[in-house]
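Shown here: the complex without one of its protein chains, the others still in place.
Up next, chain A:
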């Protein structure tokens, strides 16, 4: 500790007094024991420092390296962008010119960004708590004025602020836009200058500054070039100039946060394009029928423009389902043919749930199914198609039913045979009194006799529930996703920097890292243990200039 304060112990190093002086007062954690050599400068300089330690203060590390660099051309970085613009003529013009800078400075304020993120999170949470997309009467009942939640929250709040459609409401979208602009401002003002700082490799010429790093050690009887070789073996990029050494590893970890922000901006842009420029539609088509894509697709925003592919006609050739042994539905498939305007078949594919059809920018997904009609033979006549209607029961299982009138069809109290089905596999039949009569599968063609009528189930005709979509933003969004995944992984890397100085026969080593602070000392100790000890009394040759 004392060598820090005593300049006479640092030999042979050409350091102007000013730099040394600034050094000692930056690390002002000492009880002021006045050394005579320091009293030549007035103490007004101490006002600029705060009480800081050398641990855990990233900005401090940056400041130290900035001040120590002997190349005089190291300007103040974060203000560079802002102050470098030339002063325009005229005061008003100057004010207008300063305005975007000021806005930029406000937007890239970190607490503001944190506040925006909290707001977004809070609004999203609220959006899940309040039921979305219901009619206004629902909210009148749920949040009545007579009994407000928390004493003030009524349906007025919900409807005026747009909380019933939270995720497309102006409040939410506005906050997202604000967050996006903050992101852009922050990337421009803070992170891009960071690139310049990190890429500039700076040698530390004074042993004191090296000792002040988070991790520092002294190796007696060692040579700095040996250290350089060991570091190169450990994956560092090493630069050696005279007696001093600078090595770093994991520089990508510094740039990756910029990549993260850019990826997020890409995703937001893609999402905006999706929201304003896509087409959506869904249709339930019985087997054997067809539809035209353009009739089904509707635009979602003002940028949506239809393409030539919208004229394609889609024909459902067959719809069928696979079942497990237990009877549950395992998968449903639709065999589709696409025909263009001239009637030529341009595509044929069988869709299933996780396997959509893509044609001309339009994607068709299998999302649902329904029971269209039951084909039966009655007393050998037919086949008759009986339309099946969906019946509502509790739960998400489907149930369909149809009715075959028997006897006098004009009487008001007509009786008949009811047929119910959960899926296309088996049909359950009930007689005129509603009693269970039997189960038949459409493939079996086995007749069943109910109240004197012979019924043969010929076929169960299903209908396919298809969702169609065209989305121009998807490539941008996918690219953003990939970039985000990649850059998030890379930003896990820790940027480690090591400085060393050959001081006679000893080497003074110091280092710091921005992320892996827990493991860094161990890694450094392991590396330093490998540096060979020089047993001879003199180090005669000068270390060569080795580039990493």
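The rule is simple: a residue touches a chain if its C-beta (ideal position, glycine included) is under 8 Å from a C-beta of that chain, and two chains touch if they have at least 3 such contacts; residues count from 1.
Convention: contacts and distances are computed from a predicted model.
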From "OSCP1 protein", "Cytochrome c assembly protein domain-containing protein", "Aldehyde dehydrogenase domain-containing protein" or "1-aminocyclopropane-1-carboxylate synthase", the hidden chain's UniProt protein name: "Cytochrome c assembly protein domain-containing protein"
Touch criterion as defined above, residue of A:276, A:290, A:311 or A:488 at the omitted chain: A:488
Contact partner of the left-out chain, one of A:105, A:309, A:329 or A:377: A:329
Contact residue for the chain not shown (choose from A:239, A:291 or A:365): A:365
Footprint left on chain A by the chain that the document does not show: 29-31, 51, 53, 55-60, 110, 113-114, 117-118, 120-121, 124-125, 127-128, 132, 167, 271, 280, 324, 326, 328-332, 352-354, 356, 363, 365, 367, 467, 469, 471, 474, 477-478, 481, 484-485, 488-489, 492, 515-519, 522
